[in-house]
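All protein chains but one are shown at their positions in the complex.
Chain lettering (A, B and C) follows the sequence in which the chains are written, and residue indices restart at 1 in each chain.
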Amino acid sequence: MSMVEMIRDSAGAVAPRGGDLSRIRALRFTRPGFDRAVWRQMAEMGWVGLRVAEDQGGTGLGMAEYCALAEELGRGLAPEPLVPGVFSAALLAACGDAPGLEALLSGEALPLTAWQERADTLEAPGTPGAPRVFVPMAAGATGFLLPVREDGGLALQAAEATPEIVETQDGGHYGTIAAQGTRIGTLPAKALDQALDEAALATAAMLLGVMERSFGMTLDYLRTRQQFGKPIGSFQALQHRAVDLQIQVTLSRASVEAAAATLDAGAAPAARRAAVSRAKVRAAEASLLVTRAAVQLHGAIGYTDEYDVGLYLRKAMVLANQFGSAALHRRRFMANAVDADE
Amino acid sequence: MSMVEMIRDSAGAVAPRGGDLSRIRALRFTRPGFDRAVWRQMAEMGWVGLRVAEDQGGTGLGMAEYCALAEELGRGLAPEPLVPGVFSAALLAACGDAPGLEALLSGEALPLTAWQERADTLEAPGTPGAPRVFVPMAAGATGFLLPVREDGGLALQAAEATPEIVETQDGGHYGTIAAQGTRIGTLPAKALDQALDEAALATAAMLLGVMERSFGMTLDYLRTRQQFGKPIGSFQALQHRAVDLQIQVTLSRASVEAAAATLDAGAAPAARRAAVSRAKVRAAEASLLVTRAAVQLHGAIGYTDEYDVGLYLRKAMVLANQFGSAALHRRRFMANAVDADE
Amino acid sequence: MGESLDALDEVAFRAHVRGWIEANCPPELRHPQRRLHWRDNKPWYLKLSAQGWLAPAWPVEHGGMGLDAAKQLILIEELERHGAPRISDMGVLMLGPLLIKHGSEAQKAHFLPRILSGEDIWAQGYSEPNAGSDLAALRLEAIDQGEHWVLNGQKTWITFANDANWIFVLARTDKGVKKQEGISFLLLPMDSPGISVRPILNLDLHDEFCEVFFDAVRVPKDRLVGEVNKGWTYAKALLGFERIAIGSPRLSANGLAALKRLAEAMGRAEDPAFLDQYARFRLELADLKALYERYSAALKRGETLGAEVSILKIVATELFQRITDAQLEMAGEHAGLLHPMPGPALHPAGQFLLARPSTIFGGSSEILRNVLSRALLELPA
Partner (left out) sequence: MGESLDALDEVAFRAHVRGWIEANCPPELRHPQRRLHWRDNKPWYLKLSAQGWLAPAWPVEHGGMGLDAAKQLILIEELERHGAPRISDMGVLMLGPLLIKHGSEAQKAHFLPRILSGEDIWAQGYSEPNAGSDLAALRLEAIDQGEHWVLNGQKTWITFANDANWIFVLARTDKGVKKQEGISFLLLPMDSPGISVRPILNLDLHDEFCEVFFDAVRVPKDRLVGEVNKGWTYAKALLGFERIAIGSPRLSANGLAALKRLAEAMGRAEDPAFLDQYARFRLELADLKALYERYSAALKRGETLGAEVSILKIVATELFQRITDAQLEMAGEHAGLLHPMPGPALHPAGQFLLARPSTIFGGSSEILRNVLSRALLELPA
């Protein structure tokens, strides 16, 4: 069994393959919106430290493994903040001996990084005193990490704060943080850039899981739902529609996995950014297309909250623009890609 | 019978409703590429003077009638240069007592206007000495009209020239003219602008006829062609595709006829330009979409030159960008339209 | 009331209704993000009722405005322009016209005034869980027991059944014939013994729809409308202005204006990629308007619209969906919010969800394409 297969397998502990979403439904619109016991379990499996080197206490896995895991959690709609957690771990690890890494990796503490100063950005200018917005699952944080500009670079600060909360369609929330922190280390700009790219790609991988599962549910429905005396999946127009959705899923997988391989091969920053942005564009667009179509193909029942397919649409609505919208990544791809006809 | 119905009816003389294209096939890739006897007949029916006031010898009809006629000629793929002829007539009429109008309206002479100095434009700067390009069916002209810039305005010149010819996909051609002409009148800029708009709209109407006929042929084919033991038109995916094409045809008709009504109501220049550009965008896009799909839905036979449906695709390839591409008209619409949420 | 409006030409009529709507439609109810419950639209319902404007299409002798087609459309346009909320209109739009055509004198005398006064709020009971787009496959069973029928079964996707005190249903009164030919049209109060209602939250977490269960519910014979087993014919014929109303460009126009304000809020109003997209939407909206005006002009001339009017629904609903897709991409993280964005009153997620059901209900886009391919394009089955 390859490492990717092993990690997919182990993801079943949190995101059961059978598709039972009762745990997810129970956590929607609650605070903190996820299960702390599950989070601790994820930490114990080494997932939070996935991208941290073994000599710093992590598991030192590649992006291929990280994406496979994110995909499985997307498929199961797990609300635990894996990507924000891995992101914080990357920043703490990059600071060298900054305190708190161990507690994060073990699941004892959950410091979330408040890097964003406006909507739809991948830039963290670290403006001192600027409120930090769109911190996912902020109500579950045990503290916050803030990149803050200082002479010639960035510092990482630790802060306590009570976030202001807005709810999201998937039953989770974003927090806004206005806080002064304590300097805990120097944050290399390169490390922050790389961590942002990795978070964006992992988000694309989650979207891949989201779209694939909602498409699978739709295929099941097409095979079984009867209308006019026949399963609706025997209607050719719906069959062709389904093939078009499969094409999007297939392209998304090709794009995400190629980007992961690019990063694992240690690509230079421009090539890394281009690969990540490409995957995020495809995943954002395809996931909305597929989950929208899944609702449409289910007909009236797809438009109810009680039927699970809508949960995937709502998850896609939230994740599609996290760590940059398709529009942002399209511009970013063009700014970083080498010419097409190489 | 309304005037529009009458003119549609009379168009049958040139573009037989039955769909026999043997005349059109015989004229392809010949010079001048159209039938002078048919042209004379068209002039005698008053078509060339359609937009010229009755007191100047024309028939003084509206854009609704002009578009209906252009649509019918598009449907029949008539190669005679109606739109260029009407355009020349409009310019000569606008000059007041410029010589040559009578001969044009009667079909004796065919002066074609060489206004264009580059590809994909609706501007006629009238640069003295600049070669004039893309004169449709130039080999059939008995002479040329040139808008030429002079102090504070435009003059209309008459010129003799032997055009340089490039052939087009529909079996016709464009000519390039490099000639010095003789001044025959003053050309009001407004009249030139209006004539260009009318030519663009009439071209959109021709495209409407082109797409509608190719779609009609496709429906016939879908109803009769058997595959897997059934008419292929009974396959739901093809049915839905056909509906999508019908939607494009329906929208094109709504757009073209609304624009004609706008012009006939004497709209101000900006509103006129917006209406025309909108119709041309829709007609250009829809005609290529519909004629492409017509070839695709015919399968292998659609890709042969001997089957008529391809002639419609080739006509759309030529007309779609005459008097401005969709890209040009999109920009022009935005520059002239009032805000959407009026 | 009716008399004075008849005397007005269309321009004057438009000015008159516009003025009245501006003055009377409660500002806090305008441009709602969701369809309003009876408790919320009631003030506006009662204002329209008091003005005598509740039932534009009903004849004057039944308390309607008796407007011709042109003026009905003008009234609809002006209501849309002002963002007037949709009222609880099943009685006015669906049941009233059907009763006027097929009801007994006693039914008309009893039910029509109660609709106009707001005393009765009706729900429409057509859809069933296992029928879906194949509406005529309905199975709500009505067993003839002499004096009354006994109903057993279930209806679903009943809009605001939790608001209604009466419901009209299609029920199967004969199982031995072609599915369309054994269906009758029955009226019953929602508090009939054996009826129970379960609201269904939609994706917008709104209880717009309900399931209604019928457990041995008795319906007296005089609650049958028209003839027995003719219900399908009556219900099918009830396609009037709804068919064009659902194709109105207003939703798309509002959605596009919201997209532009959203671009401004996101600092992308001058982004060329946005401007190109915006131009394309503007062009599509303009053509949708042209198409709407064609059909609307035909109605105003008193023509009836054929199957092709479904094109309008497809174009209007799919354009609105694509506009809301664009809002979602434009909104960044705001796209995922449950409630409107802080600051500007924009709610891209709400618009996006609002646009979803329009291609599912009232004839899904897929079913409409089936119908068009047969009825308009005459393609073989």
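In the analysis below, a residue touches a chain if its C-beta (ideal position, glycine included) is under 8 Å from a C-beta of that chain, and two chains touch if they have at least 3 such contacts.
What you see is a predicted model; the values in this text were computed from it and never measured.
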item	value
Per the touch definition above, residue among B:Arg75, B:Arg132, B:Arg314 or B:Arg332 touching the missing chain	B:Arg314
Sole contact to the chain not displayed, among A:Arg282, A:His298 or A:Lys315	A:Arg282
Contact residue for the chain not shown (choose from C:Glu80, C:Asp207 or C:Asp276)	C:Asp276
Sites on subunit C contacted by the missing partner chain, in the whole complex	272-273, 275-276
Interface residues of subunit B (partner: the chain not displayed)	119-121, 133-134, 166-170, 174, 225-228, 235, 237-238, 284, 288, 292, 295-296, 299-300, 302-306, 310, 313-314, 317-322, 325-328, 330-331
Residues of subunit A (touch criterion as defined above) contacting the omitted chain	219, 222-223, 230-231, 233-234, 236, 239-240, 242-244, 246-247, 250-251, 254-255, 257-258, 278, 281-282, 330-331, 333-334, 337, 340-341
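One rule holds in what follows: only the chains that are shown with their structure count from here on.
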item	value
Distance between the centres, which are taken as Cα means, of subunit C and subunit A, whole angstrom	39
Two or more partner chains touched - positions in subunit B	236, 239-240
Multi-chain contact residues (two or more partners), subunit C	366, 369
